[in-house]
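With one protein chain withheld, the remaining protein chains of the complex are depicted in position.
Right, chain A next:
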Amino acid sequence: MHDELAISVRGLRKSYGGNPAVAGVDLDVRRGEVFALLGPNGAGKTTTVEILEGYRQRDDGTVRVLGSDPADPAPDWRSRVGIVLQGTGEFDELTVAEVVHHFAGFYAGADDPDKVIERVGLAGKARARTHTLSGGQKRRLDVALGIIGRPELLFLDEPTTGFDPEARREFWELIRDLSAAGTTIVLTTHYLDEAETLADRVGVISSGRVIEVATPAQLGNRQDAQATVSWRTPDGTAQSAQSATPTALVAELAARFGGEVPGLTVTRPTLEDIYLRMIGHR
């Protein structure tokens, strides 16, 4: 038993009409960690995640999710996995409270529906019909349905699409709470800051393959990347230099300027810079 692994994937393959969408993915997600899957549209993120969730059949490879093969899971497997699908769902003429209460009935160990509604920030909309919700509110409803069964493992496929900045911050808090309570979380996202804030580790997927897995700070050898030191010369022109030893450079500048260096900044490449380089953009 690989009890410390929530997810273990080896050689996962899936093609649609001869086009490989997933071309040999290897992936391990440890219990209790927040794992972010990054990658451009069409890289195979959603296909991979939906195979892990048991929605799609794989062509090849081995997959273990909470000890089960999602294609043929153990009886209680579905109640241990929470899913927030990509895109929003709509329950038409039912209210938020009705839908969440109804879904709670599917789980033996369901959370208190009203508390969950409050937790995702929909308390004010509990009695609203789901089709009247905004995109971001529908997303929150999806999150509520994903966590109502108090899952051990939660999949979130682009969860914050359509959220305003404040809603995203609240959502991040929720994810941190869930993670602190021991929930393993697998997240796909387009937002690099989201991955950086939330994830213990990130995996970058491109053209159906995982090209690197690392902590956000270490991805693409980011921690060793050269720093960029920028400043202004006395006549006001901007200057910058790449340096492996930025501290020394700053000390030298300080000596040269006899104290304060005008407009001084020292930056390392952002996660976004590293990511874009990895997936082949400039």
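As a convention for this text, a contact is a pair of C-beta atoms (placed from the backbone, for glycine too) under 8 Å apart; a residue touches a chain by one contact, two chains touch by 3 or more; residues count from 1.
Criterion: contacts and distances are computed from a predicted model.
Selecting from "Transport permease protein", "Thiosulfate oxidation carrier complex protein SoxZ", "ABC-2 type transporter transmembrane domain-containing protein" or "NADH-quinone oxidoreductase subunit K", the unshown chain of this assembly corresponds to "Transport permease protein" (UniProt protein name).
Of the listed residues A:7, A:145 or A:274, the one in contact with the hidden chain in the full complex is A:145. Between the chain not shown and the residues A:29, A:66, A:110 or A:205, the one that touches is A:110.
Considering the whole complex, the residue from A:4, A:72 or A:93 that touches the absent chain is A:93. Residues of chain A in contact with the chain left out of this view: 16, 47, 50, 53, 55-56, 76, 78-79, 81, 83, 85, 87-94, 98, 102-103, 105-110, 142, 145, 149.
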